[in-house]
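This structure is in structure tokens; I'll ask about it shortly.
Heads up, one of the protein chains got dropped from this complex, but the rest are sitting where they should.
Now for chain A:
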Amino acid sequence: MADIMTYNDIEATAARIGIDLSQLDLDSIRLPAGEDFGIISDDEDIYNVDNSELDAGFSNIIVVDNLPVVPLEKFEKLENVIRKIYSQIGVIKDDGFWMPLDPETNKTLGYCFLEFNTPQEAELAKERTHGYKLDRSHIFVVNMFNDFDRFMCVPDQWAPPESKPYTPGENLQQWLTDEKARDQLVIRYGADTEVLWNDARHLKPEPFYKRTFWTESFVQWSPLGTYLATVHRQGAAVWGGASTFNRLMRYAHSQVRLIDFSPGEKYLVTYSSHEPSNPRDANRVVINIFDVRTGKVMRDFKGSPDDFATGGAGGVAGVSWPVFKWAGGKDDKYFARMGKNVISVYETETFSLVDKKSMKVENVMDFSWSPTDPILALFVPELGGGNQPARVSLVQIPAKEELRQKNLFSVSDCKMYWQSNGEYLAVKVDRYTKTKKSTYTGFELFRIKERDIPIEVLELENKNDKIIAFAWEPKGHRFAVIHCDNTNANNNPRPDISFYSMRSAHNTGRVSKLTTLKGKQANALYWSPTGHFIILAGLKGFNGQLEFYNVDELETMATAEHFMATDIEWDPTGRYVATAVTSVHEMENGFNIWTFNGKLLYRILKDHFFQFLWRPRPPSFLTPEKEEEIAKNLKKYSKKYEAEDQDVSIFLSEQDREKRRMLKEEWEKWVAQWKQKHEEEKEVRKNLRDGEASDEEEEYEAKAIEVEEVINQVEEVVAFEE
């Protein structure tokens, strides 16, 4: 501390070397950034040093309350129990455990003090064990030792807290109140991210908000469309607002790679994987779950990627995203992840495991939530070389009660598809044939909402058919399957598409086939979000073939092509659909907007096109009855919009005419100007050409000359018949 001076010292030194301090403007002295020359900024710090050290000295101590009161003979046992609990969290210092005794009874007082090596450990211990249930009557109450001062200051008399004035936030759902009922979309190209209105009437997008370098990797809408999330090196951020995009919240998570919202957009899961500094170490994976509105970390998970790698006993390398799958519904009550032989289900009230333990499921391969209910579907493959059958079971959470189970034999693989209302579950089962040389596919269809959950088996007419794609009609009871003959899957480029209904006219409880379309150039299915219509798309190998199909009438509405299209996205209302070519291809980057029935509205070309996302809409608040009523009286309701459409189209054609007229006039002006100049220069030009006159060749006159040529003449005697 010798080189630290107090002001008194400074005065003394100044006097010694002859500087008049009153003449010296100390404020004008600037130290280089980050350099203090060992001078502590405030004089008081010098006198407070000891105190602050004292403060730090207590911040690594916690007080654990609500311990059992035990006599002296059990003291050691209790100490061991406590030490065992806390040594998992951090290192307890030597002599860091102190449990006082009541001098009268010689029993413990029901609390103890623990000193950790670092304040961080103490903090963590407090977080982890506050509320820890030692047994029924002893639930830990853990506090930081430092907080006790604060607790002592709590006045005995309760005073009502001062209520802060309410500052109304912006209406984050303003975009839904757009007068023209348009939808928004976000596109990312080059370094720019842009939010646009899809102005289908004007056949062009209308800019809403644009920002360069808005995100460092990608953007994502929250599931109800309230927020737009951007991803940065330091973490993620969400944006929203009424008339523009303001940053609403930041979520610090360095090197974040992936993000995922809970379906009710209450929580945000962020994921990062850190390259180890030592190559022998495994990567470290960090997953944080944030509360979207407060920005608080609700729970974090850390570990090696293997801990989060999903799938069976063998373990598939790599982490499949999302690691945590959210139960359906808007409440965001449960989320689950699969581990080796377990499924861990967490609830969001406490962010801890339901019933404090994971569900043990030997060898579980895959699971998925019903989109609406807290029901889990899991798939367990065959065990013991076929001795134990594979099974698919439905488990109700939080009771963890098995609702339904189906055993399956000689299964090679299983895929689960939920219908969006959670009414049906289709399980695609690939089974080995008897020879085990090849597989064939069947479907197990569960009717979740019916009593006892009946299961039906559906097999394709041609047993050899391979399934290329499967899709449920959203909110509906139909599904579509693309299948093609397995035996020549490679050289048969035209698969078939079949439509099935879970209800049929005569027998509501049976699945029936509606139709099969033969030889289509399609490999992907895109149902309209409102059902009824579907796009049969041939992406990749088929170069972007599109067929707009009406499933109600079983007829094709239009066929089209968006050459090289890579992505297809319906807008949330099912009125428009976008097809996009993203930068996986070098050329053609951009997107097309179509009507639901396949009319191309407009195309936008953007080089280095990365992302196209419609802004989702929250579900409608209309009752099903009201919706039905609107559907019935659609004519009445649509009248208003038709009139508007017409106005716009008249306006547009008017505008177009006007624009053309302007352009023509402008052009005429140029031409007149040129003609004049040309005329002026005529003489000079003539001289340049050695007096050869005539510019007139330059103005070409087209003359039509007809030339008739007789190629040959043949005389023939034609036999005359009577």
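Assume contacts are C-beta pairs under 8 Å (C-beta built on N, C-alpha and C of every residue); 3 or more make two chains touch, one makes a residue touch a chain; residues count from 1.
Please note the rule applied: contacts and distances are computed from a predicted model.
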Name under which UniProt lists the unshown chain, selected from "S-phase kinase-associated protein 1", "Integrator complex subunit 9", "Proteasome subunit beta" or "Eukaryotic translation initiation factor 3 subunit I": "Eukaryotic translation initiation factor 3 subunit I"
Touch criterion as defined above, residue of A:R451, A:K518 or A:K677 at the omitted chain: A:K677
Among A:I19, A:M587 or A:L652, the residue in touch with the chain that has been omitted: A:M587
Interface with the undisplayed chain - residues on chain A: 543, 563-564, 586-588, 605, 660, 663-664, 667, 670, 674, 677-678, 681, 684-685, 688-690, 697-700, 702
